[in-house]
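What you see is the complex with one protein chain gone and the rest in place.
Now for chain A:
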């Protein structure tokens, strides 16, 4: 018995709570992501003088106001959403604000679904904590996901 336990612990690296939390967080961030690939036009060298078709007709004397460049708005207003949330928390502690409006955790018990096939599952993978429902799915999980995409 002792020998068997020893074998399990030595053969499989077990992720600790912090690593599992990091993985979870990464998965949640992926749900917010807009693009998963690089910009297709990134390698293009655009000449700045490419004519815009809308402008050509109305370049008359009517333009009295100097247009602010997009740089202006970038500098003035472009802020990461997380900075904004933090700033607001400092300023408006009492609320109601963005942070106080978030729905609280559910009172219902969590459900678990197999990470491989998506059906309800009852087992947890020992090394990574991922859920699986059958030996077949566990095999797939070990071959593909388990400890394979840790940052």
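Some observations on this one:
By our rule, a contact is a pair of C-beta atoms (placed from the backbone, for glycine too) under 8 Å apart; a residue touches a chain by one contact, two chains touch by 3 or more; residues count from 1.
Convention: contacts and distances are computed from a predicted model.
Hidden chain, UniProt protein name from the list "Actin-related protein 6", "AP complex subunit sigma", "DNA primase large subunit" or "Ubiquitin thioesterase": "Actin-related protein 6".
Contact residues of chain A toward the unshown chain are 24, 27-28, 30-41, 44, 50, 54, 65, 67-68, 70-71, 73-74, 76-81, 84, 87-88, 95-98, 101-108, 110-111, 113, 116-120, 144-145.
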